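Have a look at the structure that comes next, please.
Of the protein chains in this complex, all but one are displayed in their positions.
Our next item is chain A:
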């Protein structure tokens, strides 16, 4: 029998733990893999029963997602010049021609602008507020903090009707600015509370050292506090982005055209020329990517314990 450290789990236990983690990951990833695969199925394959595990991949879903198409008669099809490009070929196999681009690209960009815009604004305002609550003696600060938290104590959708009426009066309905402000208002309480926790953890001595080293408080904030709050800012930003990115109810209610985001748009694909599940799956897959990329990019900050050990406790 080999000896091992008492603080380290034994190899056997490690293996069991690893197997459990992998099994859990597989179960949670299954729906994602299903969506991903469906995006590459043909419409008949996507609704086949029993479901097809092995299938012939096609880009039809993606083509349908990005285009609008018109049905034509076989005679008209014969009269057309040869198809240029893969997309046109796929569409003509279904006796159709591409009529133009769909709204998906636009809606996706709206999601990007509104999602990242509101995340930036929440983090910007949240960091400044959290710093103030953490460092300054603010009258009634506990009550103010509770008030900020209380804005999150009911489901935001409970105030949907007042907001709808207010936005209509203010001309904010169906605008990027309106949606950014709305998502920021919902996210800011989370941002202030999370960031205050992180900033509380940063010892004041760093700023005091910077003040003595000839910097103003704001310069000390930028040069000393922000780099150390990076971990907290990154994780808070991910939470804010995920909420704004996935939000559906307000998007349905307040946007219809110019500012419509992807979540209300994707379901509208169903019903335009039949139940086009591959196109829906393709839209869902693409919709997942930005949050995934953002999270992976910030992963480094989440893991780095940069404030560890420079102040003697």
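In the analysis below, a contact is a pair of C-beta atoms (placed from the backbone, for glycine too) under 8 Å apart; a residue touches a chain by one contact, two chains touch by 3 or more; residues count from 1.
The rule we apply is simple: contacts and distances are computed from a predicted model.
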{"item": "UniProt protein name of the chain not shown, from \"Xanthine dehydrogenase family protein subunit M\", \"Serine-protein kinase RsbW\", \"Glycine oxidase\" or \"Carbohydrate ABC transporter ATP-binding protein, CUT1 family\"", "value": "\"Carbohydrate ABC transporter ATP-binding protein, CUT1 family\""}
{"item": "Option from A:97, A:112 or A:211 whose C-beta touches the chain left out", "value": "A:211"}
{"item": "Residue among A:156, A:203 or A:290 that touches the chain left out of view", "value": "A:203"}
{"item": "Where the missing chain touches chain A, by residue", "value": "203, 205-206, 208-216, 219, 224, 227-228, 306-313"}
